[in-house]
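The complex is shown incomplete by one protein chain, all other protein chains being positioned as in the whole.
Showing subunit A:
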Amino acid sequence: MKKNLTRYLLLPAALVGSLSLYALTTPPTLVADANNAGLKLPTGFSALVVAETGARPRHLTITPQGNIYVKLNRVNKSGQGILMLQPTSGGKAEVKTGFGNYGGTGMYYKDGYLYASSDQEVFRYKLNDKGEVTNPSQPEKIVTGLINRRQHESKSIVLDNAGNVYVNVGAYSNSCQQRDRQKGSLGQPNCPILDSAGGVWQFKANQMNQTYGNGKRYVTGLRNVVGLDWNQQDNQLFVMQHGRDQLHDIFPDLYDAKQSAQLPAECMYAVKPGDNAGWPYMYYDQVQQKKILAPEYGGDGKKEADTKFIDPAAAFPGHMAPNGLLFYTGNMFPERYKNGAFIAFHGSWNRAPEPQAGYFVVFQPFKNGKPDGKWEVFADNFAGAPEKVASGRADHRPCGLAQAPDGSLYVTDDAKGTIYRIFYNKK
């Protein structure tokens, strides 16, 4: 009798147990904010605010367990440069913990490790099976001594599938002039900046204290890359370059203010080891669809550049500042988005006195690992109103992108600190 009773008691207990397990493994229902968090999206998509960080979040990454790690541009009031958020309900999340006493941009998850960058170093943290950092105050310093002269300081990072980490080292200059951004100043011959910046460096993900000597200059001639991603279809690195500024300010006789607002293109490059994308000697003119010799190096807006420099895979309007790149590999969005590229355009400043542009997330369709067709605005109105785009006084500025395990898309805003989540409503 007693045995039987135990059996009867055990049965519901087991049921409850398995139900809660089921609840743990089922994706939570996503509840859109009333106005889609202020965003304008294609039909069928919705958005919600995951959290307000009150900081300046740059890149973010999401572990298979759904933990969100966010890199802050500067440490918050508690001295933390990385925030960890965990899901609550309806698709939202709250800050659980913070660590890392340095500001920066790079944040990437790969194979049980969290990678983070300051403006001169790259660290990694071991995660446990719950996706929690096990060594918050003692990360492994894998790369050190990268050049940081404030201009183009972000050391954005991504990993491949062969144990390498790729690190952007932006050029600490606009166009390698003898006097940076000085009207009429010409380019330095054999631009010395390229020795230690203006490219992407490759390092081993599991070796400590590497610096330039241990790494490899994987691609050169890139002015500054903030958004980059590893394309799994092509098994290849893709980067978004921030194109040069101030053609009119520096060479008013060659470029008017309108041309200067429009040019040069913000370029997407598919890179191979040893490639040279041509900065500072050239820029890509998306109107003429040509590589043009930079005016600092004898160009006049028409003369073409050396053909040894690689062509962009795709070109976007000038100065929109691509800060995030993400190849979509999830299953939530409609089929046409699969393996295409989302690009977060932080928004321009260098179009003044012409109206500013950007402050949106763009989708670039891909087919067989190559851009296919024209880009389209995917998520708009981060700025809050068209006149706030034109003036550059945007409410929010998209920066980092990440894909959640369920296939929804996260976007950070480094102006107000909002984290958005965009999802598709299955029909």
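One rule holds for everything that comes next: a contact is a pair of C-beta atoms (placed from the backbone, for glycine too) under 8 Å apart; a residue touches a chain by one contact, two chains touch by 3 or more; residues count from 1.
Note that in this section contacts and distances are computed from a predicted model.
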### Task
If you had to name the missing chain as UniProt does, which of "Cytochrome c domain-containing protein", "YwgA family protein", "ATP-binding cassette domain-containing protein" or "ABC-2 family transporter protein" would it be?
"Cytochrome c domain-containing protein"
### Which of A:227, A:280, A:317 or A:392 contacts the chain that the document leaves out
A:392
### Task
Give the residue, chosen from A:35, A:101, A:182 or A:209, that touches the chain omitted from the document.
A:182
### Message
Tell me which of A:53, A:350, A:381 or A:418 is the one touching the absent chain.
### Response
A:350
### Absent-chain contact - pick from A:121, A:153, A:229 or A:275
A:153
### Summary
Contact residues on subunit A toward the hidden chain run 73-74, 149-153, 173-174, 179-183, 185, 246, 248-249, 260, 349-350, 352-353, 391-393, 415
